[in-house]
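The complex appears here without one of its protein chains, the remainder shown in place.
Labels run A and B following the written order; every chain starts at residue 1.
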Amino acid sequence: MKALSLEGLGHSFGERRVLNSVSFSVAEGGMCILLGRNGAGKTTLFSLVTGLYHARSGQIDVFGHSMRTDPAAALAQMGVVFQQQTLDLDLTAAENLRYHASLHGLAAGTSETRLHEELERLEVLDRCDEPVRSLSGGQRRRVEIARALMHRPRILLLDEPTTGLDVPGRRAIEQHVRALCRERGIAVVWATHFLEEVSADDDLVVLHKGRLRWAGGAGRVATDLAVASVADAFDVLTDAV
Amino acid sequence: MQVVIAFLLSLFILSRPATAETIYVSNEQDNTVAVVDGASMSLSTTIDVGRRPRGMALSVDKKRLFVAVGDDNRIDVVDLGNRQVTGQLPSGTDPEFFVVHPDGKRLFVANENDNLVSVVDIESAKVIGTIDVGVEPEGMAVSADGRYVACTSETTSMVHLIDAGTFELVDNLLVDTRPRAAAFSPDGKQLWVSSEIRGTVTVFDTTSRAETGKIQFEVPGIRREGVQAVGMEMARDGATAYVALGPANRVAEVDTKTLAVRRLYLVGQRPWHVVLSDDQKRLVSANGNSGDISFIDLENEEVVKSVPVGRGPWGVVIGP
Partner (left out) sequence: MRKRHAMRALTGILHREMLRTLRQRGRLLSAIVRPLVWLAIFAAGFRSVLGLSITPPYQTYVLYEVYVVPGLAAMMLLFHAMASSLAMVYDREMGSMRLLLTAPLPRWYLLAARLLASVIVGLPLVYLFLLIARHWDVRPPVLGYLAVFPALVLSGLMLGAFGLLVSSISTQMENFAGVMNFVIFPTFFASTALYPIWRLAEAGPVLAMIAAWNPFSSAVELIRFTLYLNFDPVSALVVLACFVVFFLAAVVGYDPGRGLWSRRGGDG
């Protein structure tokens, strides 16, 4: 079964068409990089996949659960880190995680155990009782990832999680997420516009102006397009050359 | 939610004691006496009486109500059993206010226009004596032992002390302008006199007849001349007195020891007279301008209800 499957997804805001018949899928335990420039439609795609609103056309399934007919089952499988920071700044990291756990119906005991586990894994446990406001950007991101993992999702979606971070911060987040994918078998959808975050083993989806330009192994993209590198391939796919 | 509220409401109603008493109010402009049920605090009926009823008092056995009907120059006697005027007593001209002597046999009536106090024998229905007092006699009081009767004269600004046995003037004391009501303390040692214009109550020692204190009433937000002291009622234990403040729409509760005003109750417009219930737990004021009476729950220190009774409520008494 596919972790995530999009079938002919289309959406428009009024007259403005933002997604046009996008289809691709993410394998269970797979690492998928969703690459696109600003305005490519990545964030709209995230909104649709997370059920914030319904697509005008097309079908989204998460582990076989339709986003339209059974959103609760689909959302239960999904951990999300939005591009915008969604932590409550006045609350502590632990309180933010507990809130999220309650929304997913976790018992208090389970919630405490996982809270420690996840914050420890992401190396922010020592700051867990401080208001989020006092944490650095990188730390906040890590708290958000820990939060997204509280209900043990089988697929993790991250929308530009490294935006605004310095290079070591970006590297650290990336390493954490790749480790999760490797060690726990969680499927990952990683939306970004940083080419250096693409690794040869990843699945690559390139979105441009609301259309799917490429879906397949990242290692193959350069060869298939007969260019020298992923970066060149990206330029070709996004009409930059 | 409706059920919850209905339930709470029933609790509230059940928690209120049923008071088996009746309030009688003279409606000066309606020529009626309103009968108000004390338990439900609602108007039961009205009894037609003579013209311009004002002062009222119960007979000692509480079976009859005497009503001074000033414009008919007499006192009507209402049988409280069948709630009808069953007799009349002479009173001298224009009776305004009167008291029943504790012996139960005589009335002492202030004749406003004649500057007289008339003594009426109830059984024989005859005026058995008159006492000359100052101009416009108004307030009347009798001491608990029956020895003295006090009468205020509005224009002379005096209180006259009368020997109830000999009908002689014992003393005349100068008081503040336009005295309205007089009241003896239950032990008979003090005489209280209210002044309408000054808005004061003057306290006299009945033995030495010296002024021993004065109460000045003030209502925040109301100018001095808007605060007038009129009707008074003293609690049976002598610890508290209640004073109607006329156009200030208030009844004051006064500590008789310290003469301090403990609190003010907002009642209807222009309360003339006030009366205590037999259990001393509530007070009723007759409000001349708003045509209603106000019930004050003295235990909870709050005005509970105002009930319309007719035009120009003036006197008020409580009976069984």
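The criterion applied here is as follows: a residue touches a chain if its C-beta (ideal position, glycine included) is under 8 Å from a C-beta of that chain, and two chains touch if they have at least 3 such contacts.
It should be emphasised that the depicted structure is a prediction, and the values quoted were computed from it without experimental measurement.
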item	value
Touching residue (missing chain; options B:Gly268, B:Gly288 or B:Gly312)	B:Gly268
Touch criterion as defined above, residue of A:Ser21, A:Ser57 or A:Thr86 at the omitted chain	A:Thr86
Missing-partner contacts on chain B, residue numbers	1-2, 4-6, 8-9, 11-12, 219-222, 248-249, 266-269, 290, 294-295, 302-306
Where the unshown chain meets chain A, residue by residue	13-14, 18, 43-44, 47, 50-54, 71-76, 78, 80, 82-88, 90-91, 95, 98-107
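In the analysis below, only the chains that are shown with their structure count from here on.
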item	value
Gap in Å, rounded to a whole number, between the CA centres of chain B and chain A	86
